[in-house]
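Mind having a look at this structure? Questions to follow.
We show some of the complex, not the whole, and keep each chain where it was.
Chain naming follows the written order as A, B and C, and within any one chain the residues start at number 1.
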Amino acid sequence: MATLGLIEYKDASPEVRAVYDDIMATRKTDWINNFWKALAHDPVTLRRTWESLKEIMTEGALDRLTKELIYVAVSVTNQCNYCIASHTAGARKAGMTDAMLAELIAVVGMANETNSLAGAYQVEVDQQFKA
Amino acid sequence: MATLGLIEYKDASPEVRAVYDDIMATRKTDWINNFWKALAHDPVTLRRTWESLKEIMTEGALDRLTKELIYVAVSVTNQCNYCIASHTAGARKAGMTDAMLAELIAVVGMANETNSLAGAYQVEVDQQFKA
Amino acid sequence: MATLGLIEYKDASPEVRAVYDDIMATRKTDWINNFWKALAHDPVTLRRTWESLKEIMTEGALDRLTKELIYVAVSVTNQCNYCIASHTAGARKAGMTDAMLAELIAVVGMANETNSLAGAYQVEVDQQFKA
């Protein structure tokens, strides 16, 4: 059960509904996922988080799919199950295939392995990487 | 200082040299970065890690640049300074611009933030994400 | 299911019961939460952990509420669901309101975000902070 429960659209205040409406309009969907319904207990954080996410995940120097792949990579590394589920769905919507997902996971696994190898051997950064 | 020191090419055994040679040939460079020189204390791990990395980081369903971006994302999340430095360099070599790096970092920061929000609110996975 | 199961009061050895009794007396409750019942498989660790916790969480330069808030912040960052649940309850008992919880979570989310930004940009510590 969510720490403070979930706030459904019909029970939401006008300011929360405004965010919900913008989420659905932006994503072209007719439902709100639980993350936002939990955050709605704190309307200020709800708005700020949504505005930030919208700004950051927009097509830019990196496309939407690449950004979602990066989001999944971080979520896996943090063992955040909700985020793995929601951003895997987001990545699929942005075009991720099963083959891409499999390669993404392989890279994340390898990165976590070599991150600990580098730490264990206390490897110093090469001069070439500092240039 | 690295835990066990670094093994230079001139001091390396034939089996270690063989891996070094393959790294330089594959990457079309004439030097070996410290990570491999540290790992060379364990030739079996050196070979397995290099073979795995070569297999995983090859162009596939995801291109090389995307894979390097994912690698940086994991390394930042794990606060692995060596890996941030080496894979930022790797990503640049694969075509990452400063604008891409800035967006990558913004996504990683946002993902780390919402990962903790989702955990704090103990958000349950939506049925829609389980389909 | 807990790794080694839970040890209930009626099945506990005298030394485990002594710790259980002290927990209930100190907390002015009539039940023991699962954490201690799991730890009871190792009576030495049970006692040491309880004694340490009692000593650390006492009112001191920081009050009980502040200490519980800090405990929740760490538990969220580690994605430890049991600890989030138990210390959120502990914080409420010490006076945490819903508004405080919401602000706590917002700070934890922000800290996790800027922690990764600082790592990604490899920011060096300012001289002013070393004074």
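Quick note on the criterion: contacts are C-beta pairs under 8 Å (C-beta built on N, C-alpha and C of every residue); 3 or more make two chains touch, one makes a residue touch a chain.
The shown structure was predicted, so the numbers you read here are calculated from the model rather than taken from an experiment.
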Problem - With 3 copies placed, total copies in this complex - result: 6
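Everything below uses one rule, namely that only the chains that are shown with their structure count from here on.
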Exercise for the section: Working from the CA atoms, figure out how many degrees chain A turns to land on chain C, in steps of 5. Expected result: 120
Fill in the blank from the handout: chain A and chain B have mean C-alpha positions lying a whole-number Å distance apart equal to 20
Practice task
Starting from the mean Cα coordinates of chain A and chain C, work out the distance between those two points in Å.
Solution key: 27
Practice task
Calculate how many whole Å lie between the centre of chain B and the centre of chain C, each centre taken as the average of the chain's C-alpha atoms.
Solution key: 34
Exercise for the section: Pull out every residue in chain C that's touching 2 or more other chains. Expected result: 79, 84, 105, 109
Problem - Sites on chain A touched by chain C in the complex - result: 3-4, 41-42, 44-45, 49, 78-80
Problem - Contact footprint of chain B on chain A as seen in their complex - result: 1-4, 31, 33-35, 38-39, 41, 45, 49, 52-53, 56-57, 60-62, 66-67, 69-71, 73-75, 77-78, 80-83, 85-89, 97, 99-100, 102-104, 106-108, 110-115, 117-126, 128-130
Exercise for the section: Could you please specify the touching residues of chain B with respect to chain C in the complex? Expected result: 72, 76-77, 79, 81, 84-85, 104-105, 108-110, 112-117, 119-122
